[in-house]
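A single protein chain has been removed from this complex, and every other one stays in its place.
Showing chain A:
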Amino acid sequence: MKAHARLTAELDPASGRTRLRELRSMAPLTLFPKRGGGTAQVHLVSSATTPLGGDELTLTVRVGPGASLRLSGVAATLALPGSHGEPSSAAVHLEVAEDATLEYLPEPTVVTARARHTATLTASLADGARLRTSEVLVLGRDGERPGGLVTTTNVTRGAVPLLRQRLMIGDPLLDASAAYLAGRKVLASEVLVWGADPAEAVGGDWWSVTPLAAGGTLLTVLAPDAVEAGARLAVARRHHPGWTPGCHDPVAPVTDQTVSPRSGNP
């Protein structure tokens, strides 16, 4: 199935609120607007079992100058093989204009056995644009080896590349290699182009917060399961000096044993 969903958010100068100017769902990608404050919120629901082999899915999100949008997933995505082993692809294009803010937070993608999936994310940022986007990849369901996934991330500000990464999942040798995915079941990463970046890299066992060369920060976590990956990502995010969660984003009470070994009297 081929589908192209589009979402455009713009700032309404009169009210100072973000309005959704275009909200075009196309099965299996359904966009549900939510009532919100100054930030527009939309849920992305995959309305069928998708991506399935043969699927070509595209999502284009544009956030106009000064506008603020949060687009989040509601359920994990299962990358599944087609009946004749056809590959599937999902492309996400994000355009964030001057002084606009976008959070694109899909739920985890589970790469099931025999899937052949290609995921690409392209984010084009203008000056003063803020972006938070995460990707959580689960290498197969419980007790299952993953199929094949190639995921590519491109984040640019104007003509300047901030992050370009391509990862391959599903080669048993690389999945297990201490120099590639270290045999961990879940890879979680998050890009934050959001105010001040850390001056130095911060991290612990199998997680890090590292400033990118031309601005922006990458959070990386390798974890045994998605729950721990999410918790670790939340810990990592707290080490980002520019990060300011919105009112809709309560900070989870996660203990951080690696970095703050003790509390109380100095």
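By our rule, a residue touches a chain if its C-beta (ideal position, glycine included) is under 8 Å from a C-beta of that chain, and two chains touch if they have at least 3 such contacts; residues count from 1.
Please note the rule applied: contacts and distances are computed from a predicted model.
**Q** Suppose you had to identify the omitted chain by its UniProt name; would it be "Dehydrogenase", "Anti-sigma factor antagonist", "NADH-quinone oxidoreductase subunit D" or "Urease accessory protein UreF"?
**A** UniProt lists the chain that is not shown as "Urease accessory protein UreF".
**Q** Where the complex has a chain not shown, which of A:Asp127, A:Asp142 or A:Glu200 is the residue touching it?
**A** A:Glu200
**Q** Among A:Thr58, A:Ser89, A:Thr118 or A:Ser208, single out the residue that touches the unshown chain.
**A** A:Ser208
**Q** Considering the whole complex rather than only what is displayed, give the residues of chain A touching the chain that is not shown.
**A** 152, 160-168, 171, 173-174, 176-182, 184, 187, 189, 200-201, 203, 205-208, 210-214, 218, 220, 222
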